[in-house]
Structures are given as structure tokens and as C-alpha cells.
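Note that one protein chain of the assembly has been removed; the remaining protein chains are unaltered in position.
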Amino acid sequence: MELVEDLELTSDVKRLVKSMAKTSFNARRLGEALEILEHVVNECELRVLSLAGAVTPSGFRRLVGEALRRRWFNVLITTGANITHDLLVAFGGGHYRIPLEFDDRLLKGHGVCRIYDIAARVQDFELLEKELRLVLEDVKDGVYSTHELIKLIGLKLRDEGSLVRSAAVSGAVVIVPAFYDSILGVQVWSLTQTRNFRVVEDLDLSFLINAQFDMKKKRAKTGILIVGGGVPKNFALQSALVAGKPFDYAVQITIDPPHYGGLSGATLSEAVSWGKVEGGGRHCTVYCDFTIALPLLFSALA
Amino acid sequence: MELVEDLELTSDVKRLVKSMAKTSFNARRLGEALEILEHVVNECELRVLSLAGAVTPSGFRRLVGEALRRRWFNVLITTGANITHDLLVAFGGGHYRIPLEFDDRLLKGHGVCRIYDIAARVQDFELLEKELRLVLEDVKDGVYSTHELIKLIGLKLRDEGSLVRSAAVSGAVVIVPAFYDSILGVQVWSLTQTRNFRVVEDLDLSFLINAQFDMKKKRAKTGILIVGGGVPKNFALQSALVAGKPFDYAVQITIDPPHYGGLSGATLSEAVSWGKVEGGGRHCTVYCDFTIALPLLFSALA
Amino acid sequence: MELVEDLELTSDVKRLVKSMAKTSFNARRLGEALEILEHVVNECELRVLSLAGAVTPSGFRRLVGEALRRRWFNVLITTGANITHDLLVAFGGGHYRIPLEFDDRLLKGHGVCRIYDIAARVQDFELLEKELRLVLEDVKDGVYSTHELIKLIGLKLRDEGSLVRSAAVSGAVVIVPAFYDSILGVQVWSLTQTRNFRVVEDLDLSFLINAQFDMKKKRAKTGILIVGGGVPKNFALQSALVAGKPFDYAVQITIDPPHYGGLSGATLSEAVSWGKVEGGGRHCTVYCDFTIALPLLFSALA
Partner (left out) sequence: MELVEDLELTSDVKRLVKSMAKTSFNARRLGEALEILEHVVNECELRVLSLAGAVTPSGFRRLVGEALRRRWFNVLITTGANITHDLLVAFGGGHYRIPLEFDDRLLKGHGVCRIYDIAARVQDFELLEKELRLVLEDVKDGVYSTHELIKLIGLKLRDEGSLVRSAAVSGAVVIVPAFYDSILGVQVWSLTQTRNFRVVEDLDLSFLINAQFDMKKKRAKTGILIVGGGVPKNFALQSALVAGKPFDYAVQITIDPPHYGGLSGATLSEAVSWGKVEGGGRHCTVYCDFTIALPLLFSALA
């Protein structure tokens, strides 16, 4: 048993997080998460970032893009909404800070859609639709995985802050396992009604399972940072299960408690029973809004 | 302003929920949810049940199946896991009640996978794989939506408690928008590597958007019960957005608060700004574990 | 390992809760809580109800009063606010159901105070003040515990729905460990500035610790139902610790998760390490709004 130590008052982010590691509760977990992420970044060959929640509209698209450009992760699994809102900005739209008191019926009347304390404008979605059509104009006939399509798009973007572009130029694979559950998916679906290309997710499943089998064969280390739960978390973890290659390192940032039984709040210990996370490996869960935990972890890692 | 009334001590479930409507906090919301669901069941032509969370392994597959057999809902949108665990039982497997204290590494060693306080055995997953191969043996070549495939399976089941079978015999459409994010999806993916059929979700998107357009044309009422958040919630709501036909009635059962900004916890008021829920309609959110709220609502509705 | 069983659709509350016991997550815990409470009510000599949260303004004062009249509990530990709002009604005031959208600045202007979706009127607080002065007019000089003062008040009330009156006529002891943290406390404080009586909580501490020592001497069983956390929970549990007589049976209804480290969310297993709950005893925590869980448990117990 080691002593709880007094938190150090410091202006340095990394030092602050390191000091948290010797306190308690979620501060301690945040400190421990940093240690585990250092292993992920430095030792692992497959480094997965699973990202649910409204990360790109809320001001964190560049931060995550930077994490990919620094090669901290080489696979990103996320929601269609996160890709949609990244593209919305890349194509010239924006997200706006609004007070919670705004009336939703009035917002509707003004063509403004609300994400908690963020506003997105219908006109920006229309711009997205128009630009996306242009970008996808020369896609060849065929069947595409979501990561192939997203790479195609990313390589055509010029917005340096774009997550999708950062992934494309860094070689990070971006998978959207519930592709048609998003405005991006709906736009692509709409386009493909009159075109001869199709986007299917079974190809993404093939890719990720093969990647895991490859790690298993090589006995390479694998690590994952899970932000939020949902499909991205499950899709990432099930690939480890299928390949029989549990993640050696795993960090989870969530605010979902385990006691309601859902997958999003499921502990990483529970994942050990499934063979998704290595029993002898290292894992930790931080209960904190990602908007606070991610900047701390990534600033400390940088 | 009406008076808060004293809750009535009664042995009758419906009377208890009706009495809750005149109290406060989530009891009041539960009472209000019952009123709205009565409208959904009695007035709406499109009646969607969106279901995230571990509903079928936890003892609620027959309850939900009963809701479909009674035609309370005619579209079910859910996770692949809920279909997987329904089939696991339909094919002869089972789920077991276990204490939380069990060691996950030992469970792994014994071929037992944990879902909070439930155990599922690896051997039952193997049985599922074997039986599923038989069931899908005569599937003809072609491209299938998830709801077509699930109907095919449901019609072949004999387990009366099965949710999938109940849907099939009741004509309820079952959509799994993140199909490959589940053991069922992995099994189908594995089969289709050597077969000439493919399961794609864009066809489900077409189906649901068309159904919504149809409702719009007819000026028919639409209603939804959202249990948990995730992809099922978003997929259901986005179809209303795309078709320009907001849901007239909406009830949400969740434990996710809105203030972390994720879609799962997003309020139904926020959904009004997107055109997913009707501004002049009725909606309410109950913050409660579905394992408690669903039995109360469904018993009171029955 | 016993099988998870299908929840039974039934109109009978007790049967529903008993059926929940064979399912999972918080429904299972609710079923287990009922079993433990049956032991508390039937076997325990000291039966404590610890009550935090806005129980009396929200429509549950009569329900809890009924639990005391039926002798399910003989000690109630609660907040001053719960006594205040019970008296507010007993003296002729009321609580009102309001929508969440009301503007708090306007409410302030109209002399209306909000408790989430409940309104209380300033004029009713003034009525409370006036009536309380009358009730306490003939209190003799001296030093009183909170439970003595509350009994004095309860015996003078005529409102049959009153929790305070129900306690007084049933012989249940009502302790308010943070007495001056309430409008009732402020009113008494105001009165005692010009009177010669004083209310002190160390006498309540004496009473409860002695009661626990008594149980220990007699080797009698003790049980507790903890609703919400806060001071009532800690005050109840610390008496067990001080007397060296851990509770044999304990049920906790809360929505606070353990992982933020606060006492309100602390598990009953943690309480075992302190000697507050018996290691070999039975305990369970239900994560649910009390407005839903209490009516179910009390209706099933009745």
C-alpha cells in the first residue's frame, strides 16, 4: 500500500496529470491512463482509437487529427456523425456556441439544429451535400469499404484542421461501422441510388479482423483508447475477440457506469472474460467527459 | 399549476403507474410515458421501437416479443447483440445469473463471457454458429437487407419465447443498422466469404425512409419508444429528419444525462430543432433502467 | 449458476417485482431488495429508514407515513427539508406540478420556489412560519434533541397524510442530524433567539448509539433501508460502527455510482470494511430513482 500524496499545484499539464496519479478516484485513473497510453503509443503496432460522442462538432477535430498525424493511433473507429461534422467544417461550414436556454421550436424555424450547446445550420448541411457530390463525382464503379471511401474524401480536402484529411495524409485507417446511421451515410445512399458504387461495412470487418490476425501472428502488441461507448467500442473489441488477440493495453474514457448492464458502460475487466482485453495486460477506465479528459491526456502525451 | 398528489399504495400495476403521473421526478415521467404510449399504440400507423442495451440476454426477450405480437410496434430497430442473444436461446443455449464478484480471468478460463451480472457460455455461441449455418443453408444468392435476413431466420425458429420469431410471425420489421457490429454479423460475414449472398444496410435505410415518406403522404401519425440510445435511436430519428416527417409521439427511456453532449443522452426537445420530433407533439424522457421501466409500462399497457 | 428467466407480464405489483428477481441488472436488484426488506420488517428489532432527497414535496409523504404506521421501520433519519415540506402541507400549504420550461427569474418574481418539476409558494412558507410559532408556543425551557422536538410537533398535527404525525402516533423516532440546514431549522433558530429552549443533535447521536448498543447486548437483528445518500445515510451507518453492531440487512436505493468516491455512492460492500454492515449479512443496492423504486417495494411489501 502506497501513500496517497498531495496533489501538486503546477502550471504544467503533464506534471499535473502525473501528480494526479498519486491521488484518488478519477484523477488517479487519469494519471494511470497516461501511463498506459505511453505504452500504447510507444510499444504497440496496432493502435486503435475508438471515438463515440460529438467529438468533431465540439471543437476537438483538430486535436484528434493531431493525434493521428503524430501516429499515436493508426486505426480510428468512429460514428458517421463525427465524419459528417468534420466535413461540414472542411467544406466551409461551422459550429456555433449557443446558450442552453434557446427554444428548440424557434431554432427549427431558423434552420438551426442543436447539439446540446452547439448549433449547426441547415444551410451548412446543404453546402455539405453539394460539396460531397463534387468530391464523389469521379468515384469509380464498385464496392467500397467505409475506410476506402473516407480515404478518398480525405485526400481531396484542403482544410488542415480536418480530422478526415489528417487521417488520410497520415495513413490512419478510418472505419465507420454504422455508416448509414449518419447524414454522410444518407448522402452517400442518396447518390448511390443513381450510381454504380456501393459502400458496405463487411469489408471493414474483414480489414480489422485481418489486421488483428496479423498482430497475433507477429505476436505484436496492440492497444486501444476507447472514448465513449457505442458501436465504435464494440466493433473494436469484437475484432480482438474474433482474432483471439486480446488488446494488451486499453484505456476507456466514459461517463457510463457499469451497473445498467449496457456495453457502453461495461468495464474493461468484463472485456477480459470475453477475450477482448488481455487478462495479464493493463487497462483502466476514467469516468470523465472526454472534452476534459482528452485535452489533458493528449497535451500530456505531446 | 395542479397539486402534487400523494402516491397511492396499490397492488395494481396500471393504477400504480397512473398514480405516479401525479407525483414528481421520474415517477411522473413514467406516468406521462404511459399516456403517450397509449397514443402511439392506438393512433399511430408507424410505431417504432428502438432498442439498445442488453435486452434479450437479461430476461426481456419474451416481453418485447409480446409487445410485437400485440402490434404495439411494427418496426423494431436494435443492435446485432440483441438478435444474437435471442437466437442463442432459441437454438437451445441460455443466460445465467451470476454474482458480480466472479473473477473475469477465471471466467475466461472456464469459457464463460460476462455481461455485468449475466453469464453466457462459449459453447452456446458455438451452438449458435452451428445452428445458424443450418438455418442459412438455403438462403438464395443475392443482396439482403438486415430486416429481410432476420425475417428469414425468424420464420424458421420454433422457440415461442423468441423475439425474432415473434417479430416474423407478427409482421414486425426488425432492422439492425450496425449489423456487422455483433457476433451474428461476424457469423454471417464468415459464411458470406464462401457464398454468394451479402447483407447490406443501405436497403434498410431505403425501407425506413420510404415508410416515413409514406406516412407523410398519408398524413398518418407516427410514434416511437426509444429504449437506450446509440445507433438504434439515431437511425430511427434520422429517418424522420430525412423524410421531413417528425414523430408525433415520442418516449425515451434512458439513464444518460444530456449534459455530456452525446446523442444517447440528447433530449427529445433537442430533436425538435432537427425536425426529428414534432414541435407541437408530445414527448417525454424517463431516466430509469429499462429493466424496471419497461415491465411497468408494458404491464400497464397490457 | 441459475438461468435468467423471462420477465412475466402481470398486473400484480408483487408478482412483477418477484419476477424481476430472476432477470438482470437493476430489476434483479429490486427483486432482491424486496426479499431483504421482508427480513428487515419481519426479523429486525431496530429497523432504520434513512431518507435523503425531496421525498415529502414530491408526493411520497403519505407513502412513507404508511410505512411507519405499519411499523416497517421504527427509526427515520432524514433531512430538515423533508420535515419542512411535510409540515408545509400539514399546515395547509401545497406543492404544485410545473413544467421544466418555466423561467426561474419569473418564478422568483411570482413568489414561487422550484424543486425540479415542483413549485412551492413563498406564501406557504410564511404560513408554515406562523403555524410553527403557534405549535411551539408552549414548548418548555430546556434542551431538546431533534427527535423530541419533531415528536412534539407531530402530536399536535391533525393532517392524517402527514409523515411527521404518522411517526408520532406510531412511536417511530424521527432524527434530523443536520437540523439547522433547513427552513425548519432556521425557523426554530429564529424562535430560540428570544426563548429558552435549544435544539441540539448530540442528543440524537446519544439516542441512536444507545439503541445500537442495546441491539448488540440483546443480539437482536438490525436492518436498514437507505434512500439516497447524504448525511442521513452516514449518520445511520456510523451509529453501527460506533456501537460495533453492523447492520444485518441493508438495502440502498440510489442513483449515485461508486466511482466518484463520495459517501452517497459508496457500496454496501465498502461499508463492510468499516463494520457498518455485517460481512456475513445480506445487502443490495438498486440504482433507480426512489420515486419509482419506493412505490414498487412498498406496494409489494403491503
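We just call them A, B and C in the order they show up, numbering each chain from 1.
Please note the rule applied: a residue touches a chain if its C-beta (ideal position, glycine included) is under 8 Å from a C-beta of that chain, and two chains touch if they have at least 3 such contacts.
Please read these numbers as outputs of a predicted model, since none were measured by experiment.
The omitted chain makes contact with just one of the residues C:G93, C:P258 or C:P295: C:P258. Contact with the chain not shown here comes from a single listed residue; of C:E38, C:D104 or C:E126, that residue is C:D104. Touch with the chain omitted from the figure is made, among C:A21, C:L127 or C:A178, by C:A178. Against the chain not displayed here, chain B makes contact via residues 24-26, 257, 259-261, 287. With the whole complex as reference, residues 1-7, 9-14, 16, 19-20, 22-28, 30, 54, 57-63, 66, 94-98, 115-119, 161, 287-289, 291-293, 295-296, 298-299, 302 of chain A touch the missing chain. For chain C, the residues touching the chain absent from view are 52-54, 58, 81, 104-105, 107-108, 112-118, 177-183, 185-186, 189, 192, 198-202, 204-206, 209, 228, 230-231, 234-235, 238, 242, 255-256, 258-264, 266, 269-270, 272-275, 279, 289, 291.
The definition used in the following text is that only the chains that are shown with their structure count from here on.
Rounded to whole angstrom, the centroid-to-centroid distance between chain A and chain B, based on C-alpha atoms, equals 25 Å. Our note on geometry: chain B versus chain C, Cα centroid distance of 36 Å, whole angstroms. Under the contact definition stated at the top, the residues of chain C that touch 2 or more other chains are 24-26, 287.
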